[in-house]
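Following: one structure in structure tokens, then a few remarks.
Note that one protein chain of the assembly has been removed; the remaining protein chains are unaltered in position.
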Amino acid sequence: MRQPLIEVRGLHFHYEDGTPALNGVDFQLFPGETVALLGANGSGKTTFVLHLNGLLTGEGSVTVCGMRVDKDTLPKVRQKIGLVFQDSDNQLFMPTVIEDVAFGPLNMGLSRDQAVARARAALEQVGMSAAVNKAPYHLSAGEKKRVAIAGILAMDPEILILDEPTTFLDPPGQRALAELLDRLPQAKILVTHDVEFAMTLANRAVFFANGKLAGEGTVTDIVQRFGWNQAHWRSQSCTSER
Amino acid sequence: MHHVVLEQWSRRESVLHRRDPRAKIVALLVFLIAVATTRHGFLPAGAAYLTMLLAVILWARLPLWNALGRAAVVLPFTLVFAIITVIAGDVERAGLLLGKSYLSALAVLVLVSTTPLPRLLRGLELLGVPRFLLMVAQFLYRYLFVISEEAQHMRVAAASRRTAKAARAARFRAAAGALAVLFARSYARAEAIHRAMVARGFQGRFRLLSMLRFQWADGLFLLAAAAAPAAVRFAAEVRL
Partner (left out) sequence: MSCWAIRGQTEYFRATAARKYLVSPRIAARGDSETLSPGTVPLDLPSSRPHFSHLPLCRQPVARSFQSCYREVFVHIPDGFLSTPVWATMDVAAVPAVGVLVRRAQRGFDESKVPLLGVMGAFVFAAQMINFPVGIGTSGHLVGAALLAITLGPAPATVVMTAILAIQALVFQDGGILALGANITNMAVAGTLAGYLPFHFWGAGKWRKASIFLGGLLSVLVSAVLALAQLFVSGVTMPASVLGISLALFVVSAALEGAITLAVVQSLEAINPGFVRKPESRGSFALGTLASAAVLLAAIGVLFASTQPDGIEKLAQTTGISAHAKALFTTPLTDYQAGFFSAPWLRRASAGLAGLGLIYGACVLFGRVVSRKRGA
């Protein structure tokens, strides 16, 4: 029996004003897996994901790589889990690409030279070596996303979590991203509305509703069970040919 | 766009671009002080200062007329005061206003056109400016154009919804509402940035990459760049 990389048991979370966000979530992530988190806006997907690296703290247990997520283990947990946010502009906050990608390694305590080496290697991995001294503002959305991923890879994580990664990307960008993610060996969690994207990469999907997991299975299973697709209204309401 | 052009210029290659920012900052200060304190014989002294700047611009391989034009941004404002001064009877002072403000603006332009802003801020930090303040300036510059574009989109949207008949008071309140939304979005963005920082191990203090090494060439440059305006200043004083 494989040891799960992430184990969540009975996670509850309330917002400051008392509204419940998570109502008892149980979840597991195994090595090499890619899991898609599907669900409506406000169903708790992003809130859930923020608990995994301790950005939010709720009731229940969250265990990452055998460590219980609490105040003392946060630095190690955050090295193991790489979180890629939806808006890359919020993630690339340093003035140049190399400084941004080296941010994580420097915080881990590496020396300047080691951090730069790691950063260059990560940029090589995502195919952005040419942008080393560029300012993030001048990059396209797809390039920013790749640099953001490089910033995470430079920390050598075991798990990648991507929050709505295809927002802001055009179809070629989405394809390039899918190819990149396919090449990466880490276990992945994709929070996404893009069903096609999920189908390309994920071998498992979970469906969030009202702060709980309402279902689990392959992406196709979930789509069929919950009617979670975009094609549905199109074929029904439009009578002329495509 | 002004800042984009300056950014491109600052990433070029030249001997001046490679100099330590600290040397360039101190040289600039010496130049500015020399210009500011020149009272007598401003015409020959001003010509000498201008020649120095022209030489530096050419040495740094910056486009000459473009740079001269950009520094002229300070002139309209100065012109207003100069006209008032001329009308009040002091033509000499008006000339001084125009000349000094232009030379100073051009000198600052040269500094910023040969030093990428993050390096410039690091140089300032090593010269004693509080780091917290410089980091705020760095983040400000990073998100300046992101937020400006958001504001621009909101303006376009508001304009496309506005009818000509809308009362001024209503438009005023709409503008205030738009600003409030922009404020809220900026605040939310700042929280998201902080979350992204913390997610990558930030524990309260920035650890930065850039290291500056002051070399012999920087020392020589500083000596030369400080001596020239000082000499002109002294000459202007002595001649009188």
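Think of it as A and B in the order they're written, each chain with its own count starting at 1.
What we mean here is this: a contact is a pair of C-beta atoms (placed from the backbone, for glycine too) under 8 Å apart; a residue touches a chain by one contact, two chains touch by 3 or more.
All of these numbers come straight from a predicted model, not from anything done at the bench.
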Query - Contacting the left-out chain in the complete assembly, out of A:N53, A:S88, A:N107 or A:T192 - result: A:T192
**Report entry** Candidate in contact with the missing chain, chosen from B:L43, B:L58 or B:I84
**Finding:** B:I84
Query - Missing-chain contacts mapped onto chain B - result: 1-4, 6, 28-29, 32-33, 35-37, 39, 66, 69-78, 80-81, 83-85, 87-90, 93, 96-97, 99-101, 103-105, 108-109, 111-112, 117, 120, 130-133, 135-159, 168, 171-173, 175-194, 197, 202, 204-206, 237
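Just so we're on the same page, only the chains that are shown with their structure count from here on.
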Query raised in the report: When the centre of a chain is set as the mean of its C-alpha atoms, what distance in Å lies between chain A and chain B?
Result: 39
Query - Parts of chain A lying in touch with chain B, wherever the complex brings them together - result: 50, 53, 55, 75, 78-79, 83, 85, 87, 89-91, 93-96, 98-99, 102-104, 106-108, 112, 115-116, 133, 135-137, 151-152, 155
Query raised in the report: Can you name the residues of chain B that touch chain A in the complex?
Result: 7, 11, 116-118, 138-139, 141-143, 145-146, 189, 192-193, 195-203, 207-211
